[in-house]
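One chain of protein is taken out of this complex; the other chains stay put.
First chain written, first letter: the chains are A, B and C, and each begins at residue 1.
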Amino acid sequence: MSLLSVHNLTVHFGGVAAVDDVSFDLRAGEILGLIGPNGSGKTTVLNLLSGFLAPRSGRVRMGDDDITGLSANRLAQRGALRMFQMTRVFSRMSAFDNLLTAGLARGVSERESQRRAEALVDELTLGPVQFLDAGQLSGGQRKLLEFGMCFIEPPRVAMLDEPFAAVHPVMREVMAAFIRKRHAQGSTFLLVSHDMPIIVDLCQRAVCMNAGKVIAAGDIHAVLKDHEVIEAYLGETPDGDAVPSLELTDSPREQP
Amino acid sequence: MTARRQLWSDRLRFDMGAALAICAALALVPLFVSGPYALGIILVSIYFAIIALGWNLLAGYTGQFSLAPAAFAMIGGYTTALLGHYLHVPLALGIPAAIVSAALFGWVLGKLVLNLSGPYLSLTTLAFAEIARVVIGNSHEFTRGDQGMHVATLTQSRIGYYYIFLGTLVAVLVLLYGLLRGRLGRFMMAVRDDPVGASSRGIDVVRIKMIAFCVSCALCGLAGSLYGTFSQLVSPELGLLQQTGLVLSMVVIGGMSSLTGALLGALLVYLSSEWLRGFGDVQIIVFALLVILFARYLPGGLWGLAARLLQRGRA
Amino acid sequence: MLFACLRPLAALSIATLFALPALAAEPILIGVSLTQSPPGSVVQGTQVKDGMEIVKDLVNAKGGVIGRPLKLVYEDNQGIPEKGRAAVEKLITSDKVVALAGGHQSSVCLAEIEVAHRYKVPYVNTNCWSDEVRKRGYPEVFNTSPYNTLVSSSMATTLATMGVKRVVAFAENTDYGIGQAKLTGEILKQKAPQIDYKYETLDRTSKDFTAAILPLRANPPDVIVLSMLPPAAYLVMNQIYEQGLAPSSKTILYDGSSLADYPDFWQNVKEAGKYMLSFALYHPQMKQTPLATEIAAEYKKRTGNEVNRLVLQAADSLELVIQGLQAAKSTEPDTLLKAMQAMKFDSLRGVSNFSTAAGYGFQQWLDIPFVIYELTAEKQPIAQTVVIQAPGQKFDPSKIVRPAK
Partner (left out) sequence: MLALDLLANGLIYGCFYALMAVGLAMIFGVLKVVNFAHGEFFMIGAYTYVLVSLKLGVPPWLALPGAAIAGALLGWLVERLLMRPLYAGYASWGFMKDEYAVVVTFGLSLLLINLVDKIVGPYSFRGPPLIDVGRFALGPVMLTGQKAIAAVIAIALMIALALFIKRSVWGLQIQAVAQNRLGASLAGIDATRTTSLIFIVSGMLAALSGALLAPLVNPSPDIGAFPAVKSYVIVVLGGMGSIWGAMIAALILGVSEAFFSVYVSYDYRDAFGLFILVAVLLLRPQGLLGEKGREV
């Protein structure tokens, strides 16, 4: 059953359709990959879904209710959480306070937030830095911190924008593990990335965008074999045999 | 390496403790100092301290760099004065009325600058402050213009007034402490550090900003109103830009985003500016130099310095 | 921790407490609160201080008052009422001055007399024209300063005798300016209802008044009255001149704040000052005591400027305190007060006694001598101005010189 359903979403930037009649479903409990080359409109879709942009037309439904054009904080209250490519943490509060604040913001009691924050700090291996100001953390640590802030109260859907970009492999692993674990516990993810190995590794289904349009959607492997998708990534392909598969790139776990 | 536990609640408690210690010290001053003049000076510096704390809540904790604190003190003072003069409202109502009206104007200003940031916000608040002052200063029929208005007084006893101000200061500190240690305080700081991040975590940024504006301006209004009853006079000069500059330098010298910082700054800056009278007519020149040097060479202010030293001492 | 914060605080407050009263020994202290830095009128403050210093030095040279030297304690009030209030309180409670003098800006005076009244310390008003200062009826407040009623009524009489039809007044947005302009209007209603009189308030901090002047060009009035102080007054004059409004064969300027003897007057107005009628409180033709001439000479020596009314007013207000002390033979504030109320004050500009009638005249030196003269040439020294109304004489319109067509 679909948790988040997107119908004919369209938004224009100065005449250009950045997102053009995009529709897809996000099923409860799945990890859906939103892929596509740079500038294909992935992040714009995320901005639309997380309330930082109002669509020109189209609808977004979460469960049974229409959430089109709701403000970011309303959506967050309803459990649609978003993570940024450029991390957004509260730089002049300690990491621990960041988690605590995120909990309070989601309506969790102070004592309970405290408890969960402590748990998350361990899970995310932030222990050593938990009392440093978030501004002093490394990029990777901030991403982990954002994970924590999203999951201090389990979201209905977590939208991750390029979570693995420019992150130390070890951190990547911690994140990936975190995502798998939460997924196993039934969390739903919308994962924006152009890092194929991770997508293949984590997602069951994927939606591929190019130039603001959805060019393919469905089972991840099917999508990645789709000609349009391959062209979108590799430009024109030599017709005939040996269509290069995007899956052949090695997955992060084999990296040193 | 494991940093020592330094959570917001700890920092705030420490901060509040220091602030209350200063208040305790102030409470003892009348035992050694009895001259109405000396008490008067400390009393006026407490007036500035309240404004500084109010402004600090807005600028230091919520990141809304307003340039109108003095104007709101003036608005508060005039509310009490006008009510008393035209409707013979007793101070018991006049002072709360000042708080309310200042809060209301604060709300208006907040709405006005809701979507502005950085210098836009600063200059719009500055414009607002100047409008308020020009209108009050030029409405002779209504406000008696630059001559100012006479205000009733709570008590003729200087000691009495001293403790009224000190009591108010403590009350304000307690209020701010309660506000800052809870959700609101954290949300304010979240808005300051990253408005976008804050809203994406589920914080209603607009609401938080408005609350910050109302509370901050209300405090300034309260200060202005009390002060009017003390000096039995309110004049447009209460809202001069220079007054705002004074408040800002107090907070910056004392230390932004800190209760003790604002309090300490207000006391030291005002007391020293009085003490500088010894320098005769170069008083203001010396004062200006001090302000520049402090701001330039003491980032984080006195409290920042003190805190850092104390940390080192502990660790 | 606690002490870390306490030490500087205690140090300061104790410094403020003990450092200052240390002075109050054998000399007689007199407090002077005036404007020594902006935004107030530092120009006035400086002249008042000059006048007082001269008198003090002369007196001390002659062995002081009742065997004790005089000492003046100055406080800068920046022309801000609130600062004035604080300054006077400091002077009274911390410096323990026996009397106060020097007030020269109505809004500040009004704040200061409240304190003087509360502590029952004599306060001599040097140059606050607003009638309100008198109307409060405080027994501690003595006024050797001119007062709006005096100026306005004399101006009204003048306008009436000149037989003019239309008069426009430019008043600065202060208690002095607006007070004077209104009062003139009221008196005119009784004395000469046929005169069409209106006044415009101008913001004294603004620099371009052309917009207020232009509308007059279509149909210039016979007289433009200025109830403004420098520097705004100078700008208004210059801009009136620029617009060719006055001086003209039809319209002349009439200054109601004794502008012409400010040291910087001519440098600032140049040709715009020619043909201006001026209500003035000092003219060499006035009868003066030897002391006055002595002061005039001394002022010239010290500053290189001709003496002016503000210097003399300052001298007068200090003189009043001195004579009070001599009469009282004591520095006890209340004895001093009684003495000052009882005595005849013989000032630099003639003997005077203070009226006790409530209202604008309360403890006011009512018959302050004044003249009305016309400046008939650029850079004209006061001595050579054309006196239209000599002290105590009638106003003689026939003497008015007008520019040719």
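What we mean here is this: a contact is a pair of C-beta atoms (placed from the backbone, for glycine too) under 8 Å apart; a residue touches a chain by one contact, two chains touch by 3 or more.
Everything numeric here is computed off the predicted structure, so don't read it as measured data.
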item: Touching the absent chain when the full complex is considered, from B:T80, B:S101, B:S122 or B:T168; value: B:S122
item: From C:D203, C:D346 or C:D367, residue that would touch the chain that is not displayed; value: C:D203
item: Identified contact with the non-displayed chain, of C:Q243, C:T289 or C:S355; value: C:Q243
item: Residue touching the undisplayed chain, where the options are C:P27, C:G185 or C:P263; value: C:P263
item: Residue in contact with the excluded chain [from C:V43, C:A160 or C:L366]; value: C:V43
item: Contact footprint on chain C, counting only the chain that is left out; value: 37-39, 42-43, 45-46, 173, 200-203, 205-208, 210-212, 214-215, 217-218, 230-231, 234-235, 238, 241-244, 263-264, 267-271
item: Interface residues of chain B (partner: the chain not displayed); value: 59, 65, 67, 112-113, 115-120, 122-124, 126-128, 130-131, 134-135, 138-139, 195-196, 242, 245, 248-249, 251-253, 256, 281-282, 284-285, 287-289, 291-292, 295-296, 299
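What we mean here is this: only the chains that are shown with their structure count from here on.
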item: Chain at the geometric heart of the assembly (C-alpha centres); value: B
item: Approximate Å spacing (C-alpha centroids) for the pair chain B, chain C; value: 37
item: Approximate Å spacing (C-alpha centroids) for the pair chain A, chain C; value: 76
item: Multi-partner residues of chain A (each touching 2 or more other chains); value: none
item: Residue numbers on chain C that touch chain B, as the complex places them; value: 1-2, 4-6, 8-10, 12-17, 19-21, 36-37, 39, 74-76, 80-83, 85-86, 89-90, 93-94, 106-107, 110-111, 114, 118, 130, 132, 173-175, 178, 201, 203
item: Of chain B, residues touching chain C in the complex; value: 17-18, 21-22, 24-26, 29, 32-33, 35-38, 40-42, 44, 134, 137-138, 140, 144-148, 150, 156, 231-233, 235, 237-238, 240, 260, 264, 267-268, 271-272, 274-275, 277-278, 280-281, 283-284, 306, 310
item: Chain A-facing residues of chain B, complex; value: 1-8, 183, 186-187, 189-190, 192-194, 196-205, 257
